[in-house]
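Only a single protein chain was left out; the remaining protein chains are all shown in position.
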Amino acid sequence: MIIEIKVNTDKQILEQIASELQGILIHKPEGDIIITGSKTKKLPEKFNEFAEKIYVFENDMQLSSRQYRSKREIRFGELVIGGIHKNTLLMAGPCAVENHEMIDKTALLLKELNIKVLRAGAYKPRTSPYSFQGLGLDGLKLLDKMRKIYDLKIISEVRDSTHADEVIAYSDIVQIGAKSMYDHGILRKCGKTRKPVLLKRGFGTTLQEFVQAAEFILSEGNDNVILCERGIRTFENKTRFTLDLCCAAYLKQYTNLPIVLDPSHAIGYAYGVHDLARACVAMGVDGLLIEVHPDPSQAKSDASQQINHEEFKRVFESIKAVANAIGYKII
Amino acid sequence: MIIEIKVNTDKQILEQIASELQGILIHKPEGDIIITGSKTKKLPEKFNEFAEKIYVFENDMQLSSRQYRSKREIRFGELVIGGIHKNTLLMAGPCAVENHEMIDKTALLLKELNIKVLRAGAYKPRTSPYSFQGLGLDGLKLLDKMRKIYDLKIISEVRDSTHADEVIAYSDIVQIGAKSMYDHGILRKCGKTRKPVLLKRGFGTTLQEFVQAAEFILSEGNDNVILCERGIRTFENKTRFTLDLCCAAYLKQYTNLPIVLDPSHAIGYAYGVHDLARACVAMGVDGLLIEVHPDPSQAKSDASQQINHEEFKRVFESIKAVANAIGYKII
Amino acid sequence: MIIEIKVNTDKQILEQIASELQGILIHKPEGDIIITGSKTKKLPEKFNEFAEKIYVFENDMQLSSRQYRSKREIRFGELVIGGIHKNTLLMAGPCAVENHEMIDKTALLLKELNIKVLRAGAYKPRTSPYSFQGLGLDGLKLLDKMRKIYDLKIISEVRDSTHADEVIAYSDIVQIGAKSMYDHGILRKCGKTRKPVLLKRGFGTTLQEFVQAAEFILSEGNDNVILCERGIRTFENKTRFTLDLCCAAYLKQYTNLPIVLDPSHAIGYAYGVHDLARACVAMGVDGLLIEVHPDPSQAKSDASQQINHEEFKRVFESIKAVANAIGYKII
Partner (left out) sequence: MIIEIKVNTDKQILEQIASELQGILIHKPEGDIIITGSKTKKLPEKFNEFAEKIYVFENDMQLSSRQYRSKREIRFGELVIGGIHKNTLLMAGPCAVENHEMIDKTALLLKELNIKVLRAGAYKPRTSPYSFQGLGLDGLKLLDKMRKIYDLKIISEVRDSTHADEVIAYSDIVQIGAKSMYDHGILRKCGKTRKPVLLKRGFGTTLQEFVQAAEFILSEGNDNVILCERGIRTFENKTRFTLDLCCAAYLKQYTNLPIVLDPSHAIGYAYGVHDLARACVAMGVDGLLIEVHPDPSQAKSDASQQINHEEFKRVFESIKAVANAIGYKII
């Protein structure tokens, strides 16, 4: 249940309501709200006079629900997605920042194409301790350099809560990866910042759990949460994962959060990225993540799924046409 | 292994090769071929003189493989898909033919929009014995009437081999459903006809098994096999199934068979059909199946996923624009 | 809804009730019953006088439900499972009957160990057209010979409805395989016989669908249905399938049908059969299927999962001890 509290309600009363309902109190510029678990379906009568409006929910998708509010708009700098805007934000770059040369080449490519957001991992959540683990803080510093030289925005991933503060400090959009999305430590830290947070769905995560992870961030007071579908794990293993576009349709219908799709991680093979990127854009979503590397065969991680610069340019032209056909714009 | 036999090779020799290699012999207008299991990697030397060309494969995707031949073209009447054609064939209609009135309304809608193929089930593979099982032969006869009145082509589903002959007789395209696609009885009967067969992937079926089911039909001599992805079963149950577009990308890359997508069965809910249909077309595929019903709320099966005529017209306009953006044409 | 009709109710009335409720009428020695879909929750008042007892259900698990009756007992010859009996019926044999010698060796092994039921496939539902498809009718005849020589009961699988009658004629227990369990043609034919039918769960089949497939058989009047869990398809592919013992627990709790488990097909590798067979027996179930072959490395199908005779004897001793520990008996 979400209770919008009347302005000028006494602080003490506020805290009494929150405590009695075991609810979470959030102070917003537009007024205070209290959120309880969705099992609470009724406000005790004595508090009725303090409630401006009450929203009752079937389950714990509350702050993220379309029932609570219309599509959220997220702005960072001159860029805006969500709301009534039909913008699809393209975020591109290598799986990992590996060294100055390769990230510089990639940043230059984006600059040329007037793409605004550079993605690259510094802390890589590898499943084996014996493979490349990312450059860590040095990687973040390289990304910072690219931001300054090429006037790009940076999206990079938090792997675990030990370095969450660093990644939040160095990124314009903070990415929570598929393997970390249940991590309360990360979720709560991302709830304290006001930077946009791109939350990836775990590959074994139900939509219910996915949206509830967003609720952790929202209920800490950060309104700027973006949901990203990147492929789920199914019985099929000829492709690395299965891109779940039914999920995207569901999230568009029932949540108020912007939606981003990641075809590269879904299929895991470069050959399918072009077609899938077009399909993703045709869904009418708020963003797209594509992995591109100056020389994929030499990449230190995800070598099979990154496309090269030439292919990327073809994809870019192609998705602009598809976006145009459905009344959207690639930004 | 596929062995293309030299023309004028003696019949007896042919049969000797086939028998010695435990292979399947197919007579084609363009020449005879023998197919063995893929574990056979070498032709015994003594037979070399009779072989025009030999194809060795990694697994039992053989006749369907891009390694064997380029994209197949399938013609039925004036329609053509596959090959070098960038045509996306739209097949639409209700889940089931329920009575004359509703199928007539649907056929009329297609006629108005110049859509050529009417889909509707007569034998419904319901999972409960206590729900509507389809009209059976009477349903096929109603479809036949629509064909004649509106000059439409008919696609309808075989549920099990007891009525396979009937469905083959009454359809222009024979559909093998997701629940029947391992059925040797059906597969072999569909291999004997020359009508196009649309083979749906089982919701628990790997791509390997799916394509091998097509090999049953192809190895009986029917070249006209179309593969259809219609959603797989995953852990996610907020949507009915999960549309596997990574599968479509894989099949485009590695097989020579035309590919059709079915967004309606995948999501199972009308709200997502529009966006998903656009995504399917953006993949660059050979066909699309969409369920449409004059009054979905009254449908006797799959009520939740069928769209009404108004929504269908919107979808139709929208997918034409997307097809156009990628150089395809909806036929 | 199941309506037990009062004895001596007029035939015409019976048919009127069935027709008005679109229900299925079954004549039983203990009285007539009418079954409708589970959405029907109330008998029209005018029919109340003819109803002995009414059972209302949440979903289409009706005749199979514990709510309708207690655990069913199935007898064939001197053997009995289910009901209040704590018997675990061991059914063993090769994947396929390949020739006289190997099936004779297997039958002899069973005889030695006093095991009563020989399993072997004659029509193999292979996923590739290029591998061994089974001996067909000749295989059934070999099994028949074994039955006569060694006084064994035979369980063999129907692959599709084209040969269902044959398999029903030659088997003591008719097996419906995982790939055929949605096949209405087979299900309805198995509903007409009174022989026990062992219905295997499809590897992509929900428990709801599985039990509803049993309802097809039960609602045709055959009471002797046995459910068999044999592994489902999951994202894990280091083993061939995933044995779902939670499923067995669910079926024991909610259905009245005997339950059999098949560890061999589940794991797909001989190394795990011993431990899994013990686990299956420890669940307290009505039967166990184990694949055994005189020389697994030479088997024409499922070579990796069949155990040899020595290993089988060890497993047999081991499961007898486990059964004993939980108050069951291997028969």
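Each chain carries a letter (A, B and C) given by its place in the written order, and its residues are counted from 1.
Rule of thumb we're sticking to: contacts are C-beta pairs under 8 Å (C-beta built on N, C-alpha and C of every residue); 3 or more make two chains touch, one makes a residue touch a chain.
Computed from a prediction, not measured in an experiment: that's the story for all the values here.
J.: Tell me which of C:Ile24, C:Met91, C:Val281 or C:Ile307 is the one touching the absent chain.
T.: C:Val281
J.: Touch as defined at the start, partner being the missing chain; which of A:Ser38, A:Gln67, A:Asn308 or A:Asn324 qualifies?
T.: Checking the options A:Ser38, A:Gln67, A:Asn308 or A:Asn324, the one contacting the hidden chain is A:Ser38.
J.: Which residue, C:Ile35, C:Leu118 or C:Leu207, contacts the hidden chain when the whole complex is considered?
T.: C:Leu207
J.: Just one of A:His85, A:Arg119 or A:Arg159 touches the chain that is missing; which is it?
T.: Answer from the full complex: A:Arg159 touches the omitted chain.
J.: Out of B:Thr40, B:Gln208, B:Asn237 or B:Ser304, point to the residue that touches the absent chain in the complete complex.
T.: Checking each option in B:Thr40, B:Gln208, B:Asn237 or B:Ser304, the one touching the absent chain turns out to be B:Asn237.
J.: Name, in rising order, the residues on chain C that touch the hidden chain in the full complex.
T.: On the side of chain C, residues 204, 206-208, 231-232, 234-239, 241-250, 252-253, 266-267, 271-272, 275-276, 278-284, 318, 321-322, 324-326 touch the unshown chain.
J.: Mind pulling the chain B residues that touch the left-out chain?
T.: Against the missing chain, chain B presents residues 204, 233-235, 237.
J.: List the chain A residues touching the unshown chain?
T.: Residues of chain A in contact with the hidden chain: 24, 35-38, 60, 62, 123, 125, 127-131, 133, 159-162, 179-180, 182-186, 202-206, 208-209, 212-213, 215-216, 219, 233.
Convention: only the chains that are shown with their structure count from here on.
J.: Of all the other chains, whose mean CA position lies farthest from chain C?
T.: Centroid comparison gives A as the farthest chain from chain C.
J.: With chain centres defined as C-alpha means, what is the inter-centre distance between chain A and chain B in Å?
T.: Chain centres of chain A and chain B, defined by C-alpha means, are spaced 37 Å apart.
J.: So, what's the distance in Å between the C-alpha centres of chain C and chain B?
T.: Comparing mean C-alpha positions, chain C is 32 Å from chain B.
J.: With chain centres taken as the means of their Cα atoms, state the distance from chain A to chain C in Å.
T.: One centre to the other, that is 48 Å.
J.: Quick check on chain A: which residues sit in contact with 2+ other chains?
T.: Correct list: 204, 234-235, 237.
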